[in-house]
Structures are given as C-alpha cells and as structure tokens.
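One chain of protein is taken out of this complex; the other chains stay put.
Each chain carries a letter (A and B) given by its place in the written order, and its residues are counted from 1.
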Amino acid sequence: MNTQPPPSLEVRGLAYAYPDGHQALFGVDLTVGRGERVALLGPNGAGKTTLVLHLNGIHTAGAGSVTVAGLPVAKRNLAEIRRRVGIVFQDPDDQLFMPTVREDVAFGPATSGLRGAELEARVVAALTQVGMAEYADRPPHHLSFGQRRRVAVATVLAMEPEILVLDEPSSNLDPASRRELADILRALDVTVLMVTHDLPYALELCPRAVILSEGVIAADGPTRKLLGDAELMGAHRLELPFGFDPTSVASR
Amino acid sequence: MHVPDGMINLPVSAAAGVVAAGAVAASLRGARRELGSGPLAEGHGAERTAPLAGLVAAFIFAVQMLNFPVAAGTSGHLLGGALAAILVGPYTGVLCIAVVLLMQGILFADGGLTALGVNITVMGVVTVIVSYGIFRGLLRVLPRKRRSVTVSAFVAALVSVPAAAAAFTLLYAIGGTTDIPIGKVLTAMVGVHVLIGIGEAAITALTVGAVIAVRPDLVHGARGLAAPLKLRVDGELVDAPAPAAGPAVPVAARSPRGLLAAGLGTALLLAGVVSFYASANPDGLEKVAADKGIDKEVEEHAAADSPLADYGVKDISNARLSGGLAGMIGVGATVVVGSGIFYVVHRRRTTNAPGSSGPSASASASAEQA
C-alpha cells in the first residue's frame, strides 16, 4: 500500500463528536496511496459524510490527524488543503451555484488567484475531461442530471486536486449516465475516494474498498474480497443487489 | 403594493432611497452576525451571508407564488416580510426583501426604478422592524411554549401589513404627486390592509409553526426555545457554546411589558373586531381576496412555467380606496404600530448594551429559564 511517499491521504486515529455530544467517529485510520481508487462503504449513519468533511477541514478533528500529501489539515493550511482535496457533493445543484457552467468551473481556480488565459485554459481542460466543453455557456439548471453531475466533477478537476472525493457519484443517474461517469473517472489520473452505497459501482471502479461502520474502519481490502464475504457484509448492513455475484464479474 | 414611478415625488423618493440604502448597509453588517451566530455557524458569518440570504430570498420569491385559496375560486399569497424577519432575523430579512424587490423592479418592471427606495423602505424595512419588534416583545411576555411562537408570529404579521400601509400613507402625505385627503387615504389603506394582514398573519403563523415543529433551531426569532445544541448532519463544527454565563436579562428590558400587553390587547381586539366585521359582512373576505389575489390563475401557470420566465400580476390595488371601513380600525392599528416601533427602538437600546449580539444574548437568557 505505502509504496510511494507521501500518500495522498493519511488519516490517523481520527475521532470526532458533534457539539451536542453525539460522537460520529471513533478513531479512523485510513491511508490512500497516490493514484489509488478506493471505495468507502458503510451503512447510513456510519459517519461517512462526517469523515469526508474532515478531509478538507470543514470539520476539525477532535482527536487524531488528517494529512493530505504530507500537508496536515489545519487552519493555517486551509486554502491549500481545499485546493488539494476536491469534494464532489451528492446533489449537483448544491455544487453548481454560479450562473453559467463556465463561471462555475472557473470559481475554484479563480478563488486561488488564476486569471485570464490561464484560467480559461484550465476551465476548458476540465470541461473537456468530462466531455462537457460545448456546454460552457449554459446555465447549470438547463442541463440534465447526469450532465450536472459531470460538470460538478469538472468544477473540482479544474482545481487540479491531489485527491478526488465523490459522495454517492452514481445516485440518481440513469444507466447510460452511470456508465459515462465511470468511463470518465477511470480515465482520470488522480487519486479517488468514492463514498457509495452502490456496491457494483464500487467493484467496477475501485480495486480497494474500506468499510466504515460505527465510526471506525471495520474492514479494508480488495473490493471483490470484501463484497464476497457475506458474513462481513451482513454485519455492516451492506447488501448486494439481487442476483449480483461479485465473484463472477470480470474485472476491468 | 409595489409603488410605480411617478406616484411619489422625486425628493421624497430620494430620501426614501437614502433610508433604504442605509438600512441595507446596516443589514449587510448585521446579517453577517445573524447568520454567523447561529447554533452551528461559528465564525462563518461573512461567508454564509451570500448563499444563505440568497436561498432565503429565492424562498421568499417562490413562496409569493404559493397560492392560498380564500373562498370560491379566489386566493391570496404571502408578502413575506414578517415571515423572513421571524425565520432568519431582521437584518437578513431586510436584505432578502430588498433583493427580491430589486430583482422584481429590474426584471419584471414590478415597482418603479425611481420608487425602489420607497418600496424597500415600506415593504422591507417597516414590515421587518415592526413585525420583528412585536414578535420578540410578545415572546418575552408570553409563556415559553411553541404555541406562543405561532401566536406571536400571527400578531406580528397581522400588524406588519397595515404598518406598511401606514408608512406608505405617510410618504404619500409628504411627497404624493396628487393631493388626496390624507385622513381618507389612511383610513382606507390601513383598513383594507388589516384585512390583508389577517391572511398574511394566518399563513405566516402556520409556516413558522411548521418550521418550528421540525427544525426549531432554524427559527431565528425563537432560538431561545430550542435546545442550545443540535445535531446537524451536514452542518459544520461548532465549539459547543455552552449556555455559559449569559448576561442576565437587564431589568430595563422588562419594563415595556405593560406597554406590550396593552399593544397585544389592542391587536387582539382589533383582530376580533375585524373578524366580526368579516363575518358580518361577507364582502370582507372577498375584498381580501380581491386585494391579495387577483391571481387566482397564477397557480396553474406558475406550475406550467418557471417563475422567472413567468410572473403573475399580484396584489392588485392594495391602495383601493373605499371608505366603507370604520376609522376605528385604522386608529387602532396605528396605535399598535406606534407601540411596536417604540418597542423596537427601546429594545435595540437595551440589548445592544450587554455587548456582542442581541439574539444570542436573549437566547442564552431564555436557555437559563428553559
């Protein structure tokens, strides 16, 4: 796992309690190497979203540490951390808040000071990566849901992140959009952490998976092996779709 | 009630513009504190202002399209000043209404560009200050229960509408381009708007009640009633600000109680008189319908098209002059309005004294009692 230093993401002993005392994370340890694609699985309420919001410093660790490519997540590094960690939220309407696709994709890089031709090049490159370049001047709400999800990915890619964090990327997508997004993600040369309930999607895209359950990492291993372990899956309220057999699916 | 160009003369329009600009400037600062001082927004006030106020403005804009049937095919809709003030606080409320009015003026030509200051002052600043003042005042007097919140919201919204009408009449008295006998205007304006206010009040109270049942922490005006800490799945980190050592309620703050009780009494009496009038005279509700909702078809076409593409004609002729209403109603309403304004001014003076932020001071004070 720890082949090339430093890893894209290193979480050590992360614990966090909400202000009302409800504790969501109980010491999470997770290392994601550069270029890896990892699926973060877990039942509702396991703390997945809480964990994700620690990765770019929206939540601050109660105990433990988060390091992104060697840089600790702390207040003084926040600007750089948020450039390095690109989070794609579940509802693209939340993510696409600017009046046009172009401005939305430009928002991140422009905030970090990019201007003019360089900015434009960055926007075009990001939109091209997700196949949405010809929609640059459209308002986001005139796009289909799948297109909006792709633009949401582009908004984050435009920041050239170290690690791409996707929250339920396949939710609400029709099968064609789902496959198109998978093709896009597979083609990216970037570390990916994918939070999902869509187990076949996880198997399709991520060689490695971790299960977050009750605030700790309960399992960590090859996705196919985890999904094939019926006992483990059942213990953490994870269920495969009817008729889906992970051991029989050819890996890509 | 959107005032067109040419109804109020230029000097008064300009003066109202200055008032509106001042209020918006103050609100920009105040909203930062309001949105930043919530139970879960530690230190993010400035950054939260734009997205939250923008979304609330969009909500107000949308809710003005939600139609409330009155009777037999007529319907009304919400104006939203009181609702915004109670839900998100007075500063953010003023900001949201001002932005809605600005956009309505520029995009839909609803309300004249030179009358923008008048419109913001009357519909934004006056309604928000009056309703929020009354709301907070009543909350302080009434027992600490959820029902009190809805009752206070009802009264606050009820009074805010005729208060706006009275403010408009005042501006018209100073700078109206045609001499209409002001007494007549006031009586008619306030009278008609008390009726409109009933609709506004009922809907505001129901809406606030619905929010407080699910997310009491979101009702800015009633933060004191909620538990101080709330779990928020996608909220951000707050250092549990324990209700520590909140400044005790200043003694002075209790003094307007008598005044408020009197105001409340008047308002209730008023409501009683008006509803009596309404039931004795079936035209009453129909008048509300005519005034609030010429747009009985808006529901259908709002459903057919996006609101930005499609904008129904709303609140027609609030200024409809008919002398049929008792002057007493007008007088009663102005008394309540006056005491409301007095209370707000008074309260501002007393709560600003303890320091940091008004809402949180009273919130922590009430948390002690809870």
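The definition used in the following text is that contacts are C-beta pairs under 8 Å (C-beta built on N, C-alpha and C of every residue); 3 or more make two chains touch, one makes a residue touch a chain.
FYI, contacts and distances are computed from a predicted model.
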item	value
Name per UniProt, for the chain absent here [options: "Cobalt ECF transporter T component CbiQ", "Diguanylate phosphodiesterase", "Fe-S cluster assembly protein SufD" or "ATP synthase gamma chain"]	"Cobalt ECF transporter T component CbiQ"
Chains in view that touch the one left out, judged over the entire complex	A, B
Per the touch definition above, residue among B:A15, B:L28 or B:V141 touching the missing chain	B:L28
Residue numbers in subunit B that touch the chain omitted from display	2, 4-7, 10, 13, 24-25, 28, 44, 46-59, 61-63, 65-72, 78, 87-88, 95-96, 98-100, 102-103, 105-110, 112-114, 177-181, 184, 202-203, 205-211, 213-215, 218, 234-236, 294-295, 297, 299-321
Hidden partner interface residues of subunit A, rising order	53, 56, 58, 79, 82-83, 85-87, 89, 91, 93-95, 97-100, 102-103, 106-108, 110-112, 115, 119, 139-141, 155-156, 159
